[in-house]
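Below you'll find the structure, written out as structure tokens, and then a few comments.
With one protein chain withheld, the remaining protein chains of the complex are depicted in position.
Now for subunit A:
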Amino acid sequence: MQCVVTGGNVKVLAKAIHSLSRIGDELYVEPQGDGLALRSVNSSRSAYACFLFAPLFFSRYNIRKEVNFRCKMAIKSVQTVFRSVATLEKTVEKCHIELDEAKDRLTFTLHCKHGLLKTHNLSYQDSESLQAVFDKDSYANVFRAHPRLLVDTVVHFPLSVEEVTVTVSDERMWVRNHVEDERSRAMLTELCLASDEFDHFAVKAHHSITFCLKELRGLLAFAESTGLLLSMYLDEPGSPVVLSVTDSVLEGNFVLATLSDDHNLYGRDLGSPLYQPDAEQPPPPDDFMNDDIDSYLIAMDTSVAPGPSAANPPTTSLAAARETPSDRHRIRRHSEEEEDGDRLPNKKFRSIFFGSVLPPSPQTSMQPVPTQEVLASNSEDETEAD
């Protein structure tokens, strides 16, 4: 693989990598015939993001079509290549990305002003394809807006707010911070956006979904810097929300898990999670051997997401091995046990979903689950502010 990025596109690439770093720790690189795909997934596999840069995005794009090459690397190390995004536009004239399969390294060469040449040789690991399966076109509700609208909305939520709830009606969208215990003293913030603030506002079903704000912020930073319209596809609670930006030479999709409704929270999320082994594209057996974590190739599959009635877990799912807890107390105990337990890929997925169920007691705030710590500190802040 050999590609060359010039001018302002270097910044676009850098911004994309930075927004992917909001998702996961690893960057999956896959040069495809239709462009260079950069992907990331978080450790709990509740958030997935993919950028596809079309060959036209590059001033040169050469790949060996006969080989399916894929690799992954620490996203931090790629970020160091584009450390100073702010000055990148002024300093970098050209960026070469070259793959040296013999030495197992991906080389980024930045041609900077004043004749400075920066070369970063990054080592990588082979990986299987990371693909989330989602069909955003089948979604009931579609919105499109200038990123500014959402940036101005999100700015009202402090960084400590982990999740937001988006509720839609025919005419309006409400965004508020998600507070698990309504009696808690945490500050509630709600914003209402009218449909005419959007470029496109199509609602077929009134839904209220809750998802993590961090990843949305990541994509917003990208959309704002590139000035691309942001589309938001949302469906019923439990189905992932899809955020996307599209342009003639690039496409970015962020797929984020949403919190299920209370009544089907336990039966559904634990029993039949959104994530299922990718049945359509099973990874090659060799890769199974190479990487056991990734052999649990879990994709978000909205097409097979069962309705609320489908409480029986499919036997193929990883979570099926666990019994379905019947009450809140059991869930809490389960997630606590798992903190020091095994490290199945679905472990943190559940902690994301159920970490916020925990009350902000001193006991739970000791646990290394970010949501809980934040909930506790939130209430402290409140006390101080009072």
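To be clear about the criterion, a contact is a pair of C-beta atoms (placed from the backbone, for glycine too) under 8 Å apart; a residue touches a chain by one contact, two chains touch by 3 or more; residues count from 1.
Keep in mind that, in the parts below, contacts and distances are computed from a predicted model.
A.B. asks: One chain of this complex is not shown here; going by its UniProt record, which of these names is it: "Vps33a protein", "3-methyl-2-oxobutanoate dehydrogenase (2-methylpropanoyl-transferring)", "Glycosyltransferase family 62 protein" or "Cell cycle checkpoint protein RAD1"?
C.D. replies: The correct option from "Vps33a protein", "3-methyl-2-oxobutanoate dehydrogenase (2-methylpropanoyl-transferring)", "Glycosyltransferase family 62 protein" or "Cell cycle checkpoint protein RAD1" is "Cell cycle checkpoint protein RAD1", the UniProt name of the unshown chain.
A.B. asks: Looking at the full complex, which residue from A:T6, A:Q32, A:S77 or A:S208 touches the chain that isn't shown here?
C.D. replies: A:S77
A.B. asks: One chain is left out of this view; which of A:L56, A:L116, A:V155 or A:A205 touches it in the full complex?
C.D. replies: A:L116
A.B. asks: Could you tell which one of A:T6, A:Q32, A:T91 or A:T246 touches the chain left off the display?
C.D. replies: A:T91
A.B. asks: State which residues belonging to subunit A touch the missing partner chain.
C.D. replies: For subunit A, the residues touching the absent chain are 73-74, 76-77, 80, 83-84, 87, 91, 105, 114-123.
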